[in-house]
Structure formats: C-alpha cells, structure tokens
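For this view, one protein chain was removed and the others were kept in their places.
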Amino acid sequence: MKKVVSVVLVFVLAFSLAALSGCGSSDQVTLNVYNWGINIADGPEGGVDYIDVVEKFMEKYPDIHVNYTTYEDNESLYTRLKNGGVSYDVIIPSDYMIARMIREDMLLPLDFENIPNYELVDEQFKNQPYDPENQYSVPYTWGTVGIIYNTKYVDEADIGGWDLLWNERYAGKILMFSNPRDAFAIAQARLGYSFNTEDPDELQAAADLLMEQKPLVQQYVMDQIYDAMGNEEAWIAPYYAGDCMLMMQDNPDLAFYLPEEESFNTFIDAMCIPSCAENKAEAELFINFICEPEISGGNMDYIGYGTPVSAAKEYMDPEMAASEIAYPDAETLERGEAFGALSDEAQKLMDNLFDEVKAGLDMAG
Amino acid sequence: MKSRFLAGPYIAWMAIFTVVPLGMVVYFAFTDNSGAFTFANLTYAWEYWPVLLRSVWYAVAACLICLVVGYPVAYVIAQSTASVQRVLYLLVTLPMCMSFLLRTLAWVALLRDTGLINSFLGLFGIGPAPLIRNSGSVIMGMVYNYLPYMIMPLYTVIAKLDPRLIEAAQDLGCGSFQTFRRVVLPLSVPGIVSGITMVFVPAVSTFYISQKLGGTEDIMIGDIIERQFKGNLNQNLGAAMSLILMVLVFISIGLMNRFTDDEEVATI
Partner (left out) sequence: MRRLGKIWTFIVYLFLYAPMIVLFVGSFNNGKDLSEFEGFTLANYADLFRDSHSLGLLLNSVILGLASAALATLLGTVAALGIHSLRGRIRSLVMTLTNIPLVNPEIVTGISLSLLFVFIGRYMLGTENILGFGTLLIAHVTFNLPYVILSVMPKLRQTDPSLMDAAQDLGCTPLKGFFKVLLPQLLPGIISGAIMAFTMSLDDFVISYFTYSSKFVTLPVEIYTYTRKQIPPMFYSMFTLMFFLILFVMIGMNIVQARDEDRRKKHIKA
C-alpha cells in the first residue's frame, strides 16, 4: 500500500508542477523572436566582452520576456510558418523571402510610429525591391556570400573564383550550402546566369553543375560549417561573410575571399512581423531597440555583418567597422546581385532539382 | 462483466490519435496543394526508389550485424550467474536512456578525419583512414544505436530456455554446435523476430544518423521526408513518401510475423 501512495504522490506532484509551469508569470508578455542560428550577440565569448542583446532588451523592458529561438535557413523559416500551429512575433528573413512572404500575405505592415529609430537606417537600404514601399521590414544586417578556406591546405594559386569548389584536388574537403537558393546561385554565377532566372533549362543546367560537384562534396551544411571548418575536417566552403569572420577569429588559418570576376550574392536580412504574431506592439519595440546605434554596433561586433545603421559604427570596434570583408568597396559590390522572389513554379522546380541532386537521382538522363 | 467497457476510452484515444492521423497522411498523399485528388505525389515520390532501396539495404545490413554481434552477448548474459546477469542487463539498457543525439555526435568526434581514432593512427604515420561519411559509418551508427534493442529480446528468450532441454540434447549425443543449431537457435526465433523488428523500423526511417555519419551519397528516405516538412514546403510529397515508407514497414513486419504466432511480437 505504501508503494501505491508514493506512486500517487509522484503523479500529483507531476501535475502540480506542470500546472505551475503553465502560469508562471502572468503579467509578463512573452515575445517570440525567431532568428538565424548564430546571428545575434549573446554575451562574452572567447575572451571578448560582447553584449547580450536579448538580455539588454529585457533589462530595459522588464515586462517583456523574450523567447529567443533559431532556424537554419530561409526555407525552414518559411516552412515552419506555412506548416502552421506556431506563433512568432519577430522574424528575420532575407530579401527574397520577404518578397515571397509579402506576396503570400504572411507579414503584417509595421506601425512606424513605434519604430522611431527607422530614421537612422541608411537611405541605401530603403526602397528595396523586396519591400518597395517600406511597409513590412526594417533591415537587420547586410552582407555578401564568398568562399572561406584554410590557408594551411589550400594552394594560393587555386583561389580566386567559384571554381575552387569544383577543384578535384580538394575532393572530400569541400562543403556546400544545404539550401537550394544559395547553392544554385553559385552554380548560376559560374554559368553566367542571373540568380533570378526562371528559365527551366538554365535551372537544369545549374542543377547539372551541382550534380557534377557532388562527388567532391563532404557535406551539405548550414551552421555545421562552424565545427567542420574549425576543426579542419573541411578546408573549403562557401558561406556568408559575417559568419566567416566569426570562424576566422577562432581559427587564424582561415581566410575569406569574394570571387574576383564572377558575380556573387549580396543580401539584406530584415526584421518583420509575421501574420501569426500575437504581440505586435512589443515586437515593434524590439525592432526599434535593435536599430539603436549602440545596440546595433555591439551586435555587429559579434556577428560580423554590415550594419544598415551607419551611426552604429561609432560604437563598434574600429577594426570591425573598417573590415573589408564586412564592408567591401563599391567596385567589388558592383559584381553583387541580390535575390528576388521566384515564381512558385520556379521555386518548386529549384527545390525539387536540389533534392534530386542531394539524393543522387539523375532525372535528366 | 462490464469491465470490457474500460477499454473504451483507450480505443477512442488510439482511434483519434493514431488512426485519424494516419488517415490524414493518406489524404495529403493523394491530394495537391488545393485539395484536389491526384496521383502526382505518389508517382513523383516513387522516383526516389533508389533512396528507398538504399535505406532498406542499410537497415537490413544493420539488422544482420546486430543479430550476429548481439546473439553471443545475449547468450553470455543469460548463462551468467543471477547477480552478474542483472549488472550486464542493466548495462545494456542504460545507453537506451541516454540522449542518442549526443552519443552519435561523440562518434563523429571519434571517427572523422581529424578525430580521435585518426589522430591516434596518425602518431604511427597511418591514415587518415576513411572512417566516416560512407555507408559503413552509417550502418555502424545504426548498429551502435539499436544493438540494445536486439540484445534485450534475445536475452529474454534465451534466459527462459529450459536447461534440461540442452542437457537432453547433449545426452542424445549432440555436440555443442549441434545443440545450438537444433535446440537453442530454433527456440530463440521469437526473440530474433522481435529483435529484427525493433532494429529494422527505426533504422530504415532514421534521418539523424545519416545526417551526422553519412556522406553525400548516403541520403536516406527519412532525410528526404524530413526535408519536405522542415525545409522545402511540400507536405503532400512528404506525406506520399511517408505512406510508401509505412506500407513498406508494415509489409516487412507482416512477413516477419509469419515466423511466430505470438500476439505481441513487438514486446520486449
């Protein structure tokens, strides 16, 4: 009988615990922020005293609790929202995904009265094609996609272009993007196509080129790149410049370049409020807070991307603010091309082609 | 007796939360985005048959290796004294309670080119040996994760064997191999069947093990399904692939069950 009592007690305890956790702090609002992995300063690391952005926000607004979670790439963010059943208040998709979400009615127009800091955003980041009337988004970062490589193993004579990712000398040591849009862009750059082509033949040609690369590729990755490049399991990878700078801090043998002649992707990641949001006003507070020069500067020091708020540079580590990787010169940026939203058919074709490449199905032949 | 009505709430629960959801998978598999009936998902999903075939072959290999590796272990455990049996059995079940995500990640640290084993080999000027990102490492990962599921049911049946049967066989002039082949092995068939079932199902549908230990040639059907629900948005295609996987699993279990007539094959 004693056993029965103890079992019952355990159950009662469990339920009361569960009930407790359900109604912990009732007058606090929980703000669900959904960002890329490793894309915000979250406190000291590697001996450098970075700020903790979320912590600072909660200090300033004690009534708001931030529930910060991360996604891997634009596609998984989009799928998470489309699959439904969830609610987020702030998301930070890239340009082309913002355009797609606007088209599909997935974003709420922002109330800029709550975001006075929007005035601080540089003019060149406003009126972008993805949000022509500046209704839905406030820029978070901008950056480029280039190649990170390990100088210990990679011959300087081989670098300079995207073809390094197809160089058989480094078979098995090459990483590749696991999301279709970024992977296709590299193949398209090599073929001289626009990143926004919807021509099925051009998409197929890009897929064929990726198929050709596949035997050389060690893994298709997103943030797993940090481990693989850090511990030198892989030597060459295309990735976003800001993340590359973070990796270079950890491993001084790593270096980064943008292709010298071919085109490359330039992107803007911007903060938006999805239509499933439940705390719109608080979300706008958060967006406004991120645009504060001091916060934006401290944040960029860590994540290594370009800030769209020039006033933030004052607060940044001068070395970071002058970095050629984060802020390439105008001449280099000429070769950059931004992604636009593809039509549904083209996007689906690209998704399917990339899945087929990864699965090793040769559907063309 | 009215006590059979006690099963009512349970039957209702299982109907709502297992049968209806499976019905929804079927519904999604046969419709397109707008809800119109179509076979397109299934025909396109079928294009992935090489991936399905690869998944089945990896899972079958993992099952056989688990059986060959696990049988002697189960036998040794069952033959030990009672207290040793307890300790050994506990040590088999313990890993199952620990995060398989982290344990698999530890294998990456052991196996990769700059990992522990290859660094050790490097001291003698060997290597790096290709220990990871090939079919071998994926199958090894499956064997590692699911071996306890094979040992447990095998141990249960072997421990229950009547030792007098073995003595009788020996008295009748059977050698130890003959005794094993003619007495012990046939009597452990129920354990073998349930062990294989318990290894095959998670192995054929895994996506984490192939993501961590596999190379670009080791994509499995689980990876593709996961991608349809978490990466590209294509629930209909994902549902069609899930349906194919489910039918495959049910058929293989149906085939396995022909070897035994136990009502609760999948029990431990």
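Order as written gives the chain letters A and B; numbering starts at 1 within each chain.
In this section, a residue touches a chain if its C-beta (ideal position, glycine included) is under 8 Å from a C-beta of that chain, and two chains touch if they have at least 3 such contacts.
Please read all numbers here as calculations on a predicted model, not as lab measurements.
Peer 1: Touching the left-out chain: which of B:53, B:94, B:129 or B:172?
Peer 2: B:94
Peer 1: Just one of B:201, B:219 or B:233 touches the chain that is missing; which is it?
Peer 2: B:201
Peer 1: In the full complex, which of A:28, A:83, A:151 or A:343 touches the chain missing from this view?
Peer 2: Among A:28, A:83, A:151 or A:343, only A:83 touches the chain that is not shown.
Peer 1: In terms of residues, what is the contact footprint of the unshown chain on chain A?
Peer 2: Contacting residues on chain A, toward the hidden partner: 1, 3-4, 7, 10-11, 13-15, 17-18, 21-22, 30, 32, 34, 37-38, 67, 69-70, 72, 83-88, 222-224, 226-227, 230-231, 276, 278.
Peer 1: Which residue numbers on chain B touch the omitted chain?
Peer 2: Within chain B, the residues touching the omitted chain are 1, 3-11, 13-15, 17-22, 24-25, 28, 69-70, 72-73, 75-77, 82-83, 86, 88, 90-107, 109-110, 112, 114-116, 119, 144, 147-148, 176, 197, 201-202, 204-205, 207-208, 212, 222, 225-226, 229, 235, 238-239, 242, 245-246, 249-250, 253, 263-268.
Simple rule for what comes next: only the chains that are shown with their structure count from here on.
Peer 1: For a test of understanding, state which residues of chain B touch chain A in their complex under the given definition.
Peer 2: It comes out as residues 44, 47-48, 50-51, 112-114, 133, 215-217, 219, 224, 227, 229-235.
Peer 1: If you look only at chain A, which of its residues touch chain B in the complex?
Peer 2: 73, 75-76, 78-80, 82-83, 172, 179-180, 214-215, 217-220, 231-233, 348, 351-352, 355-356, 358-361, 363
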